[in-house]
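Every protein chain of the complex appears in place save one, which is left out.
A, B and C are the chain letters, set down in written order, and residue numbers restart from 1 in every chain.
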């Protein structure tokens, strides 16, 4: 049986394994280390031989002696794989994907129809969850995307689980395009017009058990037409939901106490007063000299007095204003807080769920 | 000029003032204290005389010597007033109301059309913000609700600011029902079919400046029809939004350390072993006696040994299991957390905004 | 574990028109109590596929209903229950937040709140229930409603549906999975499952990369709900090391999931915290000679062999923990996690996932800070996933007005193996 990193865990990295090189939170690149190869990044170059001698999860230092860069070499999972896809790719993000799998009761052995394949990111997650006893029939009508997905599925050792097909399920249905006999108990439609595909489903879903469906549509009007089509074909328990997911990061925020601000104001005031007193004393000294009299004692004393109060060594700067301070640096007080990403995903799609009971076997 | 607690602050409670008696977070009751009256609640009875001798904001202890209950007597504000309304009343909640006021640029002096009046809760907020230089024309087509609102507005000293009108603005427009000359620069429509009212607006909005509108509709389909009507009348910059607001409460959660669980398991194990050893020793003693031999030394020693280890005085119970513990009680470690209400408000209405430029005065 | 057909002695979830749920065990030849909706014979549904709705007859037998009706006589698109006001309070909506007649056949300009419109008394309705049932009662009740025809079409629908919830003796049996159990406890004792939602649980299962053949560690305070969700996705292959804080593990909730006992016995390994932290305190089983064993009662001998086998199992587990054997770590516990992680991170193999659930975000923020300072965990992130449900009646689409809070937060990180050769200055990214 063919191994797949999406179905089987491995510990040591083997020649030509699919490895996800983690550079930063937003930058993971799939690589295939082979003897004497190298991987070049802005964090330095990394020798494949070094990677091949490592375990999955290892931190790999840059091979250049002068560089401090590193990467982590990660074992693939559908979720990490989806993070490694180019940023502008349309993918079903993990919060949607994981909820859909949970709601559709995708389990080991489940047979699933997916249309369209798209970037095949959700296809990987489905394959992982249905496992070798399951089946994922995935349909894509955009030829170059189909080609890419088919190649990926083969390269990722998923051919025994996933059957990619090129075709227009809205026009031609599922059985026609695929060439296999389908009996899916879960259906995922991510199509511009799912209502055109829904009528084709009756012949390709399970005959002896419930079939569950999820239609994934960005616009409300698509939802309305989808629901009409589902109702027409007697799907039950129709429910529409949205999944939202916020990503929080842990941060530290400097604790800025009013007491410190007061000390700073005092420092400023003291310096200003001292300056003023000094200037007054100088002016008074000049005037007194010009008038041939002693300088005013009070003015002189004030200047002397403000010098006798030891000023803070330099400007009092309790929060390091103007300095380069990193979160959590010593010498300051910090508070644990959480912050959401600057750019929130506020919508992916509306998810319409329903189920179809198995046809009645005998009239009671 | 008539005083209104919604326009003017007061410090001392006067006879027959509108006072909001705060009982719990979810229970605030409007009362009007008068000499020798009393206010009865499940937290006790409260003498009006005591209230009248108090400042706004005072905590008033129950007048019964045996009770520990209290209320707080609060100064009205539109926001507290909306909290005092019966729970099933349909009101524009403060998060929506405050955003609408901000977006419509409601300011002192603004002239506003509101339809319908509903519970008049938003009417109060509008009146507060437009102040005595402004005007709120509010329309309600349900006669009993209109009556109630009109009476409230008079009783609350808002007659110079708010003009309530009974009528169907969808059928008859605004000017017709109201009898005043309207020149509103802000419009709020909370109606089943705002698209029927929108065509009537052109004649009652400001001629020399921008007019801003907000339509408040629970359903998406209403939004679509509203937008059509706005576009037809050349309203610009049409934008639809939803306001959501979560209410968080500060709580303390007990810190349960694994180390304490381990100590508890050890305690249980020790007791169980001790019991076992004792039982073994007894059985062995009986057997030895029956056989006329000395009891096995090892068995006897084990029983003695487990008794010599001082067991924890009672069951070790680091987290007070089974005891009545209040959040933050001493003797336990707590962590500050926040929790949202159990029943979240997940939708109020869709808010559709737009503006209408003033008509052109001269062709350039 | 055939989930498609209703099995004898299995637990199933019974959905009722009142939107309440019941978990019942289908013992053959018994009657099943569906509350005020009556009782029915278990045998009538055992062996049938899931997915049908049944109506209970007076003789406790059931008729299957196969139509677009489902549990209700009308179409079954999810309705917002916040809309369903109490009798007499409906239709207070010229201004405000309830959906509103599109075709205004009857407006509510003149509606005065009034509950005394139903002409049938409670007594009469009770009598009716003795002779009629289901649809017929509902028709009677509607006929006797003084103002039914004056209602708007939406109000009519709403009224009819409310009556259906009251009088229809229908039910739908559903196979019990982790989502159904959450739904059940949400209505009942939500804290017992740490306020988990299907979306948070699904996210955890995906992030933890749970699949057949994996070996996972779990600390699970949800009565086994999380562990059960993992078993659902493992198809009997692989193991779960279940760490717990009590004398005996709490699997109360797993039992409803109808797993074969053979399978759970094989897959679930159990350690309590004392064993995890202090394996040295395990007392070795004193070996007995063959003679002594031969002289023992067979029950005591069996006990002895079980203790020896358990000792061997413990040795294996302690080794696996020490050697980073595991393919994932899932925490869903109210215990403080810092110390647990210190103990369990070494047990997880490189590049495997750590997933930590908590009802509150604050403890996870502290944990994330600890992990960010710990080179063994990559990029800890806290996720908050929430599903929002819509009412999608045609013409009246809007999100539900209120929803139960819950769902907590999920901290996700990847176990990595720091290199000694990475020079300082290579800051955490």
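By definition in this document, a residue touches a chain if its C-beta (ideal position, glycine included) is under 8 Å from a C-beta of that chain, and two chains touch if they have at least 3 such contacts.
A quick note: this is a predicted structure, and the numbers were derived from the prediction, not measured.
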item: Visible chains in contact with the missing one; value: A, B, C
item: Which of A:23, A:148, A:175 or A:220 contacts the chain that the document leaves out; value: A:220
item: Sole contact to the chain not displayed, among B:2, B:155 or B:242; value: B:242
item: Residue among B:137, B:195, B:216 or B:355 touching the omitted chain; value: B:355
item: Touch residues of chain C, complete complex, unshown partner; value: 362, 365
item: Chain not shown, touching residues in chain B; value: 7-9, 11, 22-25, 54-61, 68-70, 72-75, 77-80, 94-95, 97-99, 101-103, 105, 107-109, 125, 128-129, 131-133, 185, 206, 208-210, 220, 223-224, 227, 231, 234, 236-250, 252, 336-338, 350, 352, 355-358, 360, 364
item: Missing-chain contacts mapped onto chain A; value: 88, 90-92, 116-119, 140-145, 168, 190-193, 218-222, 253, 255-259, 261-262, 264-266, 268-269, 335-350
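Everything below uses one rule, namely that only the chains that are shown with their structure count from here on.
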item: Chain contact topology (line, ring, star, complete or other); value: line
item: Highest C-beta pair count, chain pair; value: A-C
item: Most distant chain from chain C by Cα centroid; value: B
item: Centroid distance [mean C-alpha coordinates] between chain C and chain B, Å; value: 30
item: Inter-chain centre distance, chain A versus chain B - centres from mean C-alpha coordinates, in Å; value: 34
item: Overlap residues in chain B, where contacts from two or more other chains coincide; value: 220
item: Where chain C touches two or more other chains at once, by residue number; value: 361, 388, 397, 399
